[in-house]
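Yeah, one chain of the complex is gone here, protein chain that is, but the others are all in their spots.
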Amino acid sequence: MTNAKIRLATVWLAGCSGCHMSFLDLDEWLLELAERAEIVYSPVASDIKTFPSNVDVCLVEGGVANTDNLELLHQVRANSRVLVSFGDCAITANIPGMRNMLNGADPVLRRSYLELADGSGQLPHAPGIVPELLERVVPVHELVPVDVWLPGCPPSAERIRAALEPLLAGEMPQLSGADQIRFG
Amino acid sequence: MSGACLRICTAASCRSRGAETLRQRCSALLESANSASATQGVAGRDVTVKGVGCLGPCSEGPLLAVDAAAGGSRLFSLGTNGQAGSAAVIEAAIKAVAADLHTAVADGDGSAVAQWSPPHSRELPADDPFLALQLRRVLAQCGRIDPAEIADALAAGAYRQLQAVLQRNDPAGVIELVRRSGLRGRGGAGYPTGLKWATVAAMPGGEKVVVCNADEGDPGAFMDRTVLEGDPHTLLEGMAIAAHAVGADRGFIYVRAEYPLAIERLRIAIAQAEQHGWLGTAIAGSDFSFHVELRVGAGAYVCGEETALIHSIEGRRGVPRPRPPYPAQRGVFGLPTLINNVETFANIPALLRLGPEAYAPGTKVFSLTGQVRRSGVLEVPMGTPLRTIVETMGGGAPAGRRIKAVQTGGPSGGCVPASALDTPVDYESLQALGTIMGSGGMVVLDDTTNMVDIAAFFMAFSREESCGKCIPCRSGTVQLEMLLRKLLSRQASELDLAQLERLCPVVSEASLCGLGQSAPRPVLSTLRHFRGDYLALLEPTPAAPPQEQNP
Partner (left out) sequence: MSVCTLRIDNRDVAIAAGASVLEAARAAGAAIPTLCHLDGLSPVAACRLCLVELEGSDKLQAACVTAVADGMQVRTDSPRLREIRRSVIELLFTEGNHVCAICVANGHCELQDLAVTVGMDHSRLPYRFPDRHVDLSHPLFGLDHNRCILCSRCVRVCDEVEGAHVWDIGWRGEHCRIIAGLDEPWEAVNACTHCGKCVEVCPTGALFHKADTSEEKQGHPERLQALVHARNHQQWQP
C-alpha cells in the first residue's frame, strides 16, 4: 500500500440524502479524511458533474428508481474498484421501494399526479429532461456487483467511519454486530 | 354358468373417451334382446356386459375385452391410436360397435359374440409386451370384476385371505409374514411395512386406527386411482387384515376430492362389504370389528403427507407437524395409527395368498405417461429395468423422437437420463441416480424437452402446494421458481445459477416436511444429469467484482 490519497466518490441515487447528511456528521474526522482521500465526485463535496474514471472507492446512496439512476450506477461500477452500497435504500430499496407494492411505475404516477392532484393534474412527460421511472425501484446489488454493504437508515457517522477506515488502509471492512450492520 | 362376457373399461381414462356411454348402449341392447327372446320363447342369450376397472393401455382406449364362454379373452382398442379422437369420432365409433353387436347378439347364443370383433377396432394380442410383461397381483382383478358388484369380487376370491386370517387369529403371525415378504411402503418413502405394523401393534392402549392414504397427488400418477376405481375390495380386505394385525377397529380412507369416480366406487364397496359382513361389527362371525369411514380431501397436495393427513381427518387445517411423535405413537385423534398407501394395502391379500417367499420381491404398479407411444397403468416385478417399461412396454418415444429422460417420483423425484435406462426399478437404484421410486408416476420426456422447463414446472407445483407453515418451503420454492424463470427468459447469469445451487440444499435441509425437503429434487436431479440445458440458457457473465481488493 502506498501513501497516495485514494480517489473517493459518493453518489446519490433514489434516497433522501440522509446517508450523505450522516456522512457530513463525521465532523472533524472529515478533515482527516480529506488528508487521506481525494473527493473526486460527490453531491456534497465536489462540483464535478461527470463521474470520473479510476475511482478507488465509491459510496452509492439510494435505490435505483429511474433511468438516470441506472445510467449513473453503470458508470460508477465501470469506473470504481470498490463499490459500497451505502444505506438501506441502496441495499433494500427501502422507502423508495415502497412504491413497488403498487406494482409498476404507471400506477405510482397516476396516484401521485392525477388521483391526488387538486384539479388540473397531469402526468410528467419531458423526454431527455425528466428521467423515466423504472417499473420497480431496485437495490443496487440486484443490478451490479457490490463489494461492501453498509446498512442503516442512515448509517451512523461511526458506522461510516468503521467502513471507511479499513478502505483507506487498503483493506476490506469486516462489518458485524448491531452497531455496524443493523437495518433501520 | 358363465357365458360370453363383454368387459368394458369404465375407469376414468376410458370413461373420458365415451366408455360409459358404450357400456350403457351395449347393456340396453342386450337387455332388449334378452326380453325379446324371452317373449319369443327362445332361450335367453348367454351374454353379459359389465363395466370394469382399468384394462391397462389407457392411450388405446376405450378398451373392451371379449370373454368367450369356453374361456380365453381378447382385448380390443376402439381408440384412435394415440390421436385424440373428437367427440364426433368417438360417438360414431360407439354407434358402430353397438349396431354391430346387435347383429352378433341377434345371431345366436353368445358364441357369435365370443367370436365377434368390434368394428373399427384393433385387437391387442395377448403377447403384446404391454400386457405380456406384466405381473398383475395388486391389479389381478382390476379390469376383470365389476367394482360395483361385490358378488363379482367375492366370486373372484375377495375377502378369502381376511377370512383365513380371522380363522387363524394370529395377528403377530400375519405381521411376521408381512415382514418376511420384504414389502415396503408403496407411497414413495419405502418404509418397511412389517416394521410399521409391528410398531403400531406394540403400542399400548385399546383403541387404534388404520388409515389408507389415497391422496394420490403427484402430477402424472394414477396408480392408486386405478385400484380404487377398479378393485376397491382388495384395498378394503388389505385394510381389514392390517387392522386385525395391529389391533385397530376403526379405519379411514383419505381420498382426494379430484377422484369422484373412486369415491363413488369406494362408497359402494364399503356399503356392500358391510352388508355382506366383511366390514363392520363381528366380521365373518369372529369378534373382530372394523368400521371404515371415507374422508374426502379438499384439494391440498400436502395432505398426502401423513401428519397433515391426520390433521385433515381430524377436521383441522391440513399442515404437517414435526415428527416424533410418529403416527404410530400419536396419530388420528391422538391414537396409535397405522398409515399405509393404497397400493401397500392392496398388496396384502396377494402376499398372504402366495406366502412371503413366493411373493418376494413383489411388484410395483406404475402409471406410464408423457411423451411415450403407449401410456397407461402397468404392474411389473420389482427390479424390472426402466428400459423394459418405457421402451418395450411403452413403445418408446413418438416417431422421430428419442427419449431424453424419465421423470419418476413427481415433484419429490427426479429425472433418470436415457443413458441410465437399464437401471432396475427399485428403491435403492433410483435413489442412487438422484431420484426416487416415488408412488409410481413415470413421465417420459423426449428430446424436444428442455429440462429447465421441467424443473420449473415441478417447482411451480411445489410452490402452489406449499402449506406455508415453514419459511424455507413457503418462500424458498418461490425464490427457486423465480430463478428458474429467470433462466428460461435468458436473463440469468452464472451468479444466478450459483444462487440456485446454494438455495436448493437450504430448502431441502431446512424444510419441515417431505414436501419442502424434496421440492428441490427436480432441480438438483436435472442439474446433475442435464447441466448443459442450464448452461445453454445463461447470458454472458456480467463484469465480475474486482478481484484486486486493495483500493
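Letters A and B name the chains as they come in the text, with residue numbers starting at 1 for each one.
Keep in mind that, in the parts below, contacts are C-beta pairs under 8 Å (C-beta built on N, C-alpha and C of every residue); 3 or more make two chains touch, one makes a residue touch a chain.
A quick note: this is a predicted structure, and the numbers were derived from the prediction, not measured.
Trainee: Which of the chains on display does the removed chain touch in the whole complex?
Mentor: A, B
Trainee: Out of A:4, A:101 or A:126, which touches the unshown chain?
Mentor: Considering all chains, including the one not shown, the answer is A:101.
Trainee: Which residue among B:125, B:260, B:285 or B:468 touches the omitted chain?
Mentor: Touching the chain that is not displayed is residue B:468.
Trainee: I need the residue numbers on chain B that touch the omitted chain, in ascending order.
Mentor: Where chain B meets the chain not shown: residues 300, 317, 321-322, 463-472, 474-479, 482, 499, 502-503, 506, 509-512.
Trainee: Which chain A residues would touch the chain omitted from the figure, given the whole complex?
Mentor: 85, 88, 91-95, 97-98, 100-103, 136, 139, 141-142, 146, 149-151, 153, 175-178, 181-184
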